[in-house]
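The complex is shown incomplete by one protein chain, all other protein chains being positioned as in the whole.
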Amino acid sequence: MTAELGQLALIFALLMAVVQAFFPLAGAALRLPAWVAVARPAARAQALFLAVSFYCLVQSFVVNDFSVRYVAEHSNSALPLFYRIAAAWGAHEGSVLLWALILGLWTAAVSLFNRGLSEIFTARVLGILGLVSVGILAFILFTSNPFERLLPVPPDGNDLNPLLQDFGLAVHPPMLYMGYVGMAVPFAFAIAALMSGTLDIAWARWSRPWTLVAWSFLTLGITLGSWWAYYELGWGGWWFWDPVENASFMPWLMATALIHSLAVTEKRGAFKAWTVLLAIFAFSLSLLGMFLVRSGVLVSVHAFANDPERGLFILVFLGLVIGASLLLYALRAPAVRDHARFHWFSREALLLVNNVLLVVAAASVLLGTLYPLVLDALGLGKISVGPPYFGSVFAPVTAPLFLLAGIGPLVAWRRDNPARLWRQVRWLVPVSLSAAVVVAAFWFRIGDLVTLAFLATAFWLGATAFLPWWQRLRRREGWRGLRQPAGFYGMTLAHFGLAVFLVGVGVSNHYSVERTVRLAPGDSAELGGYRFLFQGVRAFDGPNYGADEGTFEVYRDGERVAVLHPQKRFYRVQRNVMTEAAIDPGLRRDLYVALGEPLEGDAWSVRLYVKPAVRWIWLGGLLMMAGGLLAAADRRYRTARATAAAPASVNATA
Amino acid sequence: MKRLMLLLALTLALPASAGIEVRQFPNPELETRYQHLIEQLRCLVCQNQSLADSNADLAEDLRDEVYTMLLAGRSDTEIVDFLVQRYGDFVLYKPPVKKTTWLLWFGPFAALGLGGILLWRIGRKRRPEPPPPLSDAERRRLEKLLQDHGSDDA
Partner (left out) sequence: MLKYLLPLGLFAALLILLGVGLTLNPREVPSPLVGRPAPTFTLPRLDDPETPFDSAERLRGRVSLFNVWASWCVACRQEHPFLMQLARQGVTIYGLDYKDTREAGLQWLERLGNPYRAVAFDAAGKVAIDWGVYGVPETFVIDKQGVIRYKHIGPITPKDWEEKLGPLVAYLEKQP
């Protein structure tokens, strides 16, 4: 019954989405206030039905209802409750339902937090979100229904893929989707603005906090994914330039460009048409990502169902949504007037450089990801484009960003003097370089030039990120200097987070060491200044697996610093063998031990890693996320709505 | 299609089981080369993994080949060519630079160049006219404002 209820709720959600799409958009065009007023209640009703539907799906998992095909395929009675719940979004059908649910939640949020926007404009935004919902819900109901029954009912389920039986599954997809799907909101704002012709500063000011929140979630989602892959999959790797990873990274790059472009549009009324285009691109890349992940067009470790039929549906959906948006853009954008003028050395110019670099970076990732498909489609052979390519191309393209990110806030709007800036920052050049050399010399070894460049750039970025704050502190007296807008602190934190990330990447890439050795109980191996003592392996049983668990004592300078228990698990239902690496995390370094194969005697092949500063990578990501959320919380966005109400209501008739 | 899936499902070894072989190298340089090579080569039966990361049987066999050839004194190029002759360019994670991949390798930098030109043109088009000079009264007012509030924009 629960499954039928869930399906019924889903159908109602689709109906609500249709209502939410049709009436407000038609009402806005035809000036029918009654129809326009349907938007908000329809949006909230849709979200409610989706919540009910999703609850029904989770409930089916919790009670082990194997008559539901999706549950039978991805769960098992021996699966712990925690994973049974998370399994709801562990495969294609459930994760798309999660996508729809999150879209519903974002839509409901827009319907709640929009004081200051005209009714017509809000109706259009909700209407456009409604159209997207209609597409997704139709996709679910017609091609990917999680509530399909399976008869005869199997006695037990197939179990969740052991790789997914992990905490990461509980957090990574929901956070990632919050970001991915959240890009629909600035997209809807942009389209609504194009429709009504109100492409103005108020629109930009309104879009910004929503974009920032979605961006922050996307940052968190990607960070969690990287961290999860590191300890679960990767033999110590944290990014593989896999198509599915790229599918989430491209929207992130575009969204980063968008939040910076919105800053210019909000402050100076410039780049309006460009900002709209970025908003369309960001969401397009989200949808494209959805296509790439679920259509089977590209091969990936992370891919869901590989089903060309579903792929076709998504492709058509993608084509309609983005095609219509870009057509609207082509028709309406030329009329947008943008008279802002600025000098080649100004904050606008620097932000424009930021945009160009980020867009080229995103385009490069797209090129690399799709290139094998291009050659195959043209019959020109089959190639692989992997990490070596992306590393060679991405780093040079984005390098200037790290150097300029801290500089931007120091440069004035409209026109500034390069000499003035140089005077402020020139002392940081030798300081950064020396700091890099000092850190390298004392903590590691003077590696190669690339490592030093990474470190120096990170120091530079970190220092320049704080320079504007330092300058403001000095200008105001005493503690008053600490009272800065949240947006300012958010920016500082986010840029600083980027520097932290850079340190993590540079140091862990160049100074990580690894060894594969044969160890018998009592043997030890030296690596990176640590001694790993193997104490043997014992067998034990988990809830749905049997395991061999090793014990390693790790010593440094004679003192024991960690005890690690890597496991080799055999999952009984799917009959997979999984390696659970043991990690001793630390800010300075990670110690990572994985069991290989049992050898003769009681010996095992073992892989050991010492990875310095690898945690800084995710720490940087978290700081960036925090910066984004802080910036979105800026009081000015909330009070500004009162003032925005005035010009916006003038535009209400537009 | 289903059959292909079946076939591939069979040739895919169980995940995370056999990837760790203990290999002896006469010198660390060979070990580095080995590590580098297996990271650059693709596991053909896997869902997008390098030879280093994969646990498939074929990946293990290919790692053995690489190891054997390294010990036999072959150069990196010879080893890579050996595999490309048998499996094609698909086995390389770093796509070769040939006519068909020029767009791939040079495209991003061409795009950067294009971006640069765009920036230059926008810079020219948007050049502001110099503002009219401030009168004395206006200048004093400006200084007073700056003193009281500082510049406050983010």
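In order of appearance the chains are A and B, and numbering begins at 1 in each one.
Here is the rule we go by: a contact is a pair of C-beta atoms (placed from the backbone, for glycine too) under 8 Å apart; a residue touches a chain by one contact, two chains touch by 3 or more.
As the structure is a computational prediction, the values presented were derived from the model and not from experiment.
For the chain missing from the display, the contacting residue among A:41, A:80, A:197 or A:323 is A:323, taking the whole complex into account.
Note on the undisplayed chain: of the listed residues A:311, A:504 or A:566, the one touching it is A:311. Among A:26, A:374, A:453 or A:633, only A:374 touches the chain that is left out of the view.
From the options B:58, B:71 or B:103, the residue with contact to the chain not on display is B:58.
Within the complete assembly, A:333 is the residue of A:48, A:150, A:201 or A:333 that touches the hidden chain.
Annotation for subunit B: contacts to the undisplayed chain at residues 1, 3-4, 6-8, 10-11, 44-45, 57-58, 61-62, 65, 84-88, 90.
Mapped onto subunit A, contacts with the missing chain fall at residues 273, 277, 280-281, 284, 288, 291, 295-299, 308, 311-312, 315, 318-319, 322-323, 326-327, 329-330, 333-334, 370, 372-374, 376-377, 381-382.
Keep this in mind: only the chains that are shown with their structure count from here on.
With centres defined as mean CA coordinates, subunit B is found 19 Å away from subunit A. Those residues of subunit B that touch subunit A in the shared complex are 14-23, 39-40, 42, 46-50, 52-53, 88-96, 100-101, 103-105, 107-109, 111-112, 115-116, 118-119, 122-123, 126-129, 150, 152-154. Within the complex formed with subunit B, the residues of subunit A that make contact are 162-163, 233-235, 237, 240, 242-243, 267, 299-301, 303, 340-344, 348-349, 352-353, 356-357, 359-360, 363-364, 367-368, 371, 375, 380-389, 392-393, 396-397, 409, 413-415, 468, 472, 475-476, 484-485, 487-488, 491, 516-518, 568, 575-579, 594-597, 599, 605-607.
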